[in-house]
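The complex appears here without one of its protein chains, the remainder shown in place.
Letters A, B and C name the chains as they come in the text, with residue numbers starting at 1 for each one.
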Amino acid sequence: MKVRLLYFARLREAFGTGQEAAELPAGVATLGDLLDWLRARGGVWAEQLAPGRAYRTAVNQDMAGPEVRLQEDDEVAIFPPVTGG
Amino acid sequence: MKVRLLYFARLREAFGTGQEAAELPAGVATLGDLLDWLRARGGVWAEQLAPGRAYRTAVNQDMAGPEVRLQEDDEVAIFPPVTGG
Amino acid sequence: MKIVVQTEPFDLTAEVVALYRDHPGVGAVASFLGIARDRSDGEEVARMTLEHYPGMTERALAQIVDEARARWDLIDVTVIHRVGELRPTDPIVLVAVAAAHRGEAFAACAFIMDYLKTRAPFWKKERTAAGERWVDARESDDLAAARWTERKAQG
Partner (left out) sequence: MKIVVQTEPFDLTAEVVALYRDHPGVGAVASFLGIARDRSDGEEVARMTLEHYPGMTERALAQIVDEARARWDLIDVTVIHRVGELRPTDPIVLVAVAAAHRGEAFAACAFIMDYLKTRAPFWKKERTAAGERWVDARESDDLAAARWTERKAQG
């Protein structure tokens, strides 16, 4: 399954990129699976997405939790808690 | 005792005047006494200032109740509940 | 603090900008604009006349703003109230409150409006097809003002 990953703000800087096209391996079905898969990259990925770190996730521009099932061509965004206004 | 009386809005129109200089007789010591004295004029005065009619009173530009004692040259205003804003 | 009663229109941007331009600690300006409506109690209103009690009006507004400043940490406040003849869509009143944070600014702005509605000596007379009529005070305004005596301070 192919998805588009977007990173913003502190995470964009930590990961060194604002976006990537990712081909997810079989078994990565939910947003939670995707986060595990990213953490398995180790380094800043494991560090920034560690349990207890504050970040938010959205699928196709709606806030989404780890239980959400991903679909082909989904736009998945990971970012820090928002600080606008 | 001499006081200045001011009337506004509906009361100004009912009384046919916006202000008057009044020489209060002996015995008119409080704002409540002044209201009794005005009611004793009868007609629109008795009608507009009848118990149960909605009006407000101020002495020297501060809201005041009937117990307030009047002094020489006080500015006493009588007006309907306010409707600005 | 700026408190003005005037017949002329006012410039919203200029009034709001004046509250924060020279105060880089201002993070929030809450403002309220009261506007003359074309309907009142089900009847069409062609125009209205606002009467006030010169002297006491400014004094009452200053007391209301002082009470707001005692309750909340505010940086600056402007209140402008128009009098004279107004037509539908004409602005009547501006209350603008500058503070470091939005909680104080919102609360103080609502407080000042609620108190202004029940304590500042202004009276509206409306011209409708049926003639002229003085607007009656609303119980809902008394209730809105009364809620501030229950909850003394909030951010």
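Just so it is clear, a contact is a pair of C-beta atoms (placed from the backbone, for glycine too) under 8 Å apart; a residue touches a chain by one contact, two chains touch by 3 or more.
Since the model is a prediction, treat every value here as computed from it, not as a measurement.
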For the chain not depicted, the shown chains it touches: A, C
Which residue of C:I3, C:A100 or C:A137 touches the chain not shown here: C:A100
Interface residues of subunit A (partner: the chain not displayed): 6, 8-10, 12, 54, 58, 61-63, 77, 79-85
Interface with the undisplayed chain - residues on subunit C: 11-13, 16-17, 20-21, 23-39, 88-89, 100, 102-103, 105-106, 109-110, 113, 144
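The rule we apply is simple: only the chains that are shown with their structure count from here on.
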Approximate Å spacing (C-alpha centroids) for the pair subunit A, subunit C: 48
For subunit A paired with subunit B, centre-to-centre distance based on mean C-alpha positions, whole Å: 73
Euclidean distance of C-alpha centroids - subunit B vs subunit C, Å: 26
